[in-house]
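Omission of a single protein chain aside, the complex is shown with its protein chains in their original locations.
Just so it is clear, A, B and C label the chains in written order, and each chain counts residues from 1 on its own.
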Amino acid sequence: MKRVTIVGGSGYTGGELIRILLAHPEVEVYQVTSRSHLGEYVFQSHPNLRKQTQLKFIDPTTLGSCDVLFLALPHGEAQKRIDLYSQLSPKIIDLSADFRLRDPKLYEKWYKIPHLAPEWLQKFVYGLPELHRQDLQTTSYVSGVGCNATATILALLPLLQADFLKDNDAIRVEIKVGSSESGAEGNPSTHHPERSGIVRTYSAFGHRHTAEVIQELGIENISLTMTSVDLVRGVLATAHVRINSNLNQKDIWHYYRKVSTENPFIRVVKEQRGIYRVPEPKILAGSNYADIGFDYDPVNQHIVSMCAIDNLMKGASGSAVQSMNLMCGFDESAGLSFTGLHPI
Amino acid sequence: MKRVTIVGGSGYTGGELIRILLAHPEVEVYQVTSRSHLGEYVFQSHPNLRKQTQLKFIDPTTLGSCDVLFLALPHGEAQKRIDLYSQLSPKIIDLSADFRLRDPKLYEKWYKIPHLAPEWLQKFVYGLPELHRQDLQTTSYVSGVGCNATATILALLPLLQADFLKDNDAIRVEIKVGSSESGAEGNPSTHHPERSGIVRTYSAFGHRHTAEVIQELGIENISLTMTSVDLVRGVLATAHVRINSNLNQKDIWHYYRKVSTENPFIRVVKEQRGIYRVPEPKILAGSNYADIGFDYDPVNQHIVSMCAIDNLMKGASGSAVQSMNLMCGFDESAGLSFTGLHPI
Amino acid sequence: MKRVTIVGGSGYTGGELIRILLAHPEVEVYQVTSRSHLGEYVFQSHPNLRKQTQLKFIDPTTLGSCDVLFLALPHGEAQKRIDLYSQLSPKIIDLSADFRLRDPKLYEKWYKIPHLAPEWLQKFVYGLPELHRQDLQTTSYVSGVGCNATATILALLPLLQADFLKDNDAIRVEIKVGSSESGAEGNPSTHHPERSGIVRTYSAFGHRHTAEVIQELGIENISLTMTSVDLVRGVLATAHVRINSNLNQKDIWHYYRKVSTENPFIRVVKEQRGIYRVPEPKILAGSNYADIGFDYDPVNQHIVSMCAIDNLMKGASGSAVQSMNLMCGFDESAGLSFTGLHPI
Partner (left out) sequence: MKRVTIVGGSGYTGGELIRILLAHPEVEVYQVTSRSHLGEYVFQSHPNLRKQTQLKFIDPTTLGSCDVLFLALPHGEAQKRIDLYSQLSPKIIDLSADFRLRDPKLYEKWYKIPHLAPEWLQKFVYGLPELHRQDLQTTSYVSGVGCNATATILALLPLLQADFLKDNDAIRVEIKVGSSESGAEGNPSTHHPERSGIVRTYSAFGHRHTAEVIQELGIENISLTMTSVDLVRGVLATAHVRINSNLNQKDIWHYYRKVSTENPFIRVVKEQRGIYRVPEPKILAGSNYADIGFDYDPVNQHIVSMCAIDNLMKGASGSAVQSMNLMCGFDESAGLSFTGLHPI
C-alpha cells in the first residue's frame, strides 16, 4: 500500500480525492491537511464520508513524508512551495493550474503574473491520460487538468487525430458549467437565490483554460465561451468545427469509436432513440467517464462535437487519480469504478 | 400622489417594495437608501428594474421628509432610530421583526435581548390585514409580518374563526421554505452547490416567528418546524390540528370559504382533479395571494391545513403595501394586481 | 373595449395570453376554447388565474364573432381552418408556425410538408415589432414568432443594422432553453427525473426556427444549436459573429444602444460590476423585455452577442399582444408592464 497525502483537503477537489482514495485498493490515505478546518474531522467538511473515516485535518506545516503527494490548493500556492513539497514525496500530482503549461510565457500571458517556479514547468506532464498515457507512466510529476480544457480537448480529440483541425475557421467552443466549478468558497453570485435557474454567459472569451487547450491541441484559433447553468456538477463542451473534406457520418464515426476503444474512460454516445442520445453531464456525477458525440451537417461541412464530464472527476480528481495509477504502475482504472447514477 | 421613501432598498424586501411601488397608482417612489450600494443605480441591485427607473441609492442620513416611510432594514436596526424616523414621516411601515410583538417580555424571550424602544411597541399594528383590517385603517405605524408566521396564521385562520384551536394536542406546523428567506447576503450554507437540491430541517423548534404566531392566534401550544427546500421564493405551511368535534368536510369547507370571501388575497385551493389540487407556492411568485386548503381525516379527527405564499410578497412586501393601502385609504389591492405565473 | 377570443387556451401560450389580456386596459377576454378541457374553468388549467376569472373553456366549433382572434393551436392546425377563422374576426394573430414564412417553398423545406393555405402566407406580417412595427400598424393578420428565432434575431439586430452580417464566416448561434418550450403536453424526456439538471444538446442543426431567422435577417449561413437546461421559462441565444471591420467596443455599443432606444422592450445589459452583468433569462420570467448584450475580442474580430427572453412572453404571447396593440392602435406597451422578478 502506497501512503498518500492530500494537501488542501477541505475543498471540493480535495474531498473527491479523499473519497476516491479511501476506497482505492492500492493506497492508504495517510495525511490530509486543511488550514481553515484544522483539527476537525474530514467528514465534517465532506458529510458523505461520515462512517468512512475518522481522519482529521492536520496542519500542512507538520506533514511527514509519503509515497504520493496530491496538492489541491488554490491556484498560485503550489508554485510557491514546490521545492519543499518535492522533499516530502517522490511523486507529486498538483491539481491547480500552476504546472499545466510548459512555457512560462504562455503562463504569464494568460495568468497575468510571472510564474514563481518556471524551472519546474518542464518536469511536469499534463495529467490527461488520453493525451499523455506513455509519459505519465514514467514521470514523477503530474499536473492537474482544467475541467473546461478537458471537456474541450476530449470533444476535439477525434477530430485532432483525424487531422481535421487545421486550416479552419475559428473553432468556437460553447461550454456550459455547473456551480461546483467555482469551488467550495461562495461569492455573491453563487448565493442560491442568484445562482439558481441561471443561464449566464459569464465569459465570452479569455477563460484561462484556453491556454491549456492551445498547448495541448497545438492550435491557436479557438475560443471558449462559458455559460453557467443550474447544475452542481458537470461540464458540457459543444465545439463547432468546419472541415474541408467530403465526409459522411460513417467516416467521422470511425474516429470517435477509435478514441473510445483506446481509452477506458471515453464512451461514444450517439443514439437514434431513447432519452439519452447525446453526451450529458448529469448522469456522470461521481464518474470518471467522458462521454463524447457529434453531429454533422454535410451541406455546410459543419461538425458539432460534444463532450460531457463531471468537472470534479474527469475534469479534476478523477484524472488525477487515473494519472497516479499510471505513474505508480497500478491498473489504470483502479479506484475509479463508480459508474454514475440514473436517474439523478 | 403620496411620496414614499424606502430605507434599506438593496435587499430583497426592499427590492420588492420598489418594484411594487413604482407601478402603484397612488404613490411616487421618492427616495431609496442603501449604505452598501450608495450612489449606484437601483437597477444594478435589482436587474428587473432596468428601464423602469433611474433612481439611485442615497445615504440614509441625508433623507428628506415624506408621506410614507418603509423601513426594510436588518432586524434590530429600526428600533435604534425609530424616534428619528418618526420625525421624517407621519406614517411608518417597518418590515423587520422590531415592532411585531406588543409585549417587550415576549420580545426578549424569543429574541434574547431587551427591546431598545419598548414604548413604541403598543403604537404599532401587526401588518396582516386578514387579522387587523380595521386597526390598519386608523393607525400610523404598521409592523411587518414574519413570512413563516404569515403562512402559519393564514393556514390556521379558518380554524381559529371556527374556534377549533382550543383544548388541543400541540399544533405541529411543518414549514418548507425557499432560499430567499435568508436574505440577499449569502452565507456558507447558501452557496449554490450546498443549497441546491436540499431538504434540510434546519430548525426543529424555536424559530422566532413562533412568537408572532402565539401573539396573533392567542395559543401557546404550537411548534414551527422549518425545512429548507430547493426553491427561491415561497413558503408552504402544513399545520396538523386535532379537533374535538364531529365534523364533515363540508362543515370545514364553510370556514375556509368564508375567509376567502372576506379577504381579497385569500384563495381556497381544494380540487379533485388536475395538477394543482392543493396550495403551492411556486405559482405565487410575485403575487400577493395566499392560497389555503385542507384535508380531513374523520377517523382520527385530524385536520391538515395548508397555506402557500410568496415569502417576499404576502410574507413581507406585499402585506406591507396592502397595509399601506389601508392606512392611506387607497384601494386595498392597489399595486398588487400581479397574479403570478404558470408555468414557472 | 375590443372583444378577444383565444382558440387553444389550455396550453402555455394560451394561458399567458389569457393572463395578459385579463389585465389589458383595452380588451375584454370574451371566449376561450379548449377541446381537451372543455367545460372546465380556465383556472383549473392555469392555477395562477384563480379568483381572476370565472371563464370556462368552450368548444371551438361554437365560437361567436369577435374583434380580435388569437390562435394558440399546435403547429399545422391554423392553416387547416384559416378561411373559417377569418369569418369570425377581422383581425387574427396566429401564434403557431403556420404563417411565419412568406415563401411556401421555404415552409416546405423546413417543415417537410406542403403548406395547406399558401395563398394566405403573403397576407401575414411576421409579428416581431422590432422588425415590422410599421407594417403591423396596418395589417389585419399577424403571425407568431418562434421563441428561438426571436432571441436569435434580437441578438443579431444591432449587427444587422450595422451591416456586419455580410461576407461572414458562418454565424453560430448557441441557444439554451427551458422546459416550457416543449409545451404543456409532456413526453418521456420531460419527465422530471430525466429533465431535471440536464444540459442536453438535443439539436445540433436543423431547428425549424432557423427558417424564420434566414427570412428575417436575409442571411443563409447561420446555424442554431439547441441545448436544454434546467429552467422552466427562458431562452438565451449566444451568437458568434466575425466582423471584417476595425472596431472598438464603443463603436459597437452605439448600435446596441440605438436598438434599445428605438424599442420599448429592448434593454442593453453590459455591466462591469454586480451579479447581473449580461443578459439572463431568469429575471425576465413573465416580462416582455428582451435583454441584449455583447462582448468583443478585437484580436480575432469576434463578437459574441447575446439575447435573453422569456420564451412564453417576448418569444410568443408577449410579442403577440404587442403586435395586437400596434394593429389595434393601442399603446404599444399596453398590458405588458410586468417587469419580472428579482430574486426568482
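What we mean here is this: a contact is a pair of C-beta atoms (placed from the backbone, for glycine too) under 8 Å apart; a residue touches a chain by one contact, two chains touch by 3 or more.
Note that the coordinates shown come from a computational prediction; the quantities given were computed from them, not determined experimentally.
Among the chains on display, the ones the left-out chain touches in the entire complex are A, B, C. Residue-wise, the contact with the chain that is not shown comes from B:Pro281, picked out of B:Pro60, B:Gly144 or B:Pro281. Touch with the chain omitted from the figure is made, among B:Leu88, B:Ile198, B:Leu247 or B:Cys328, by B:Ile198.
Chain B meets the missing chain through residues 169-170, 172, 174, 176, 188-189, 193-194, 197-202, 204-206, 221, 223, 225, 227, 229-231, 234, 236, 238, 240, 242, 275, 277-282, 295, 297, 300, 302, 304, 306, 308, 343-344. Listed for chain C, the residues touching the missing chain in the whole complex are 12, 178-180, 184-188, 190-193, 195-197, 230, 232.
In the full complex, chain A contacts the hidden chain through residues 12, 15, 19, 22-23, 44-52, 180, 184, 232-233, 260, 267, 269, 271, 273-276, 280, 283-287, 289, 291, 337-344.
Here, only the chains that are shown with their structure count from here on.
With centres computed as the average of Cα coordinates, no chain lies farther from chain B than A.
Which two chains touch most often is answered by the contact tally, and the pair is A-C.
The most centrally placed chain, judged by C-alpha centroids, is C. One finds 38 Å separating the Cα centroids of chain A and chain C.
Rounded to a whole number, the gap between the C-alpha centres of chain B and chain C is 35 angstrom.
Touching two or more other chains at once are residues 275, 280, 343-344 of chain C.
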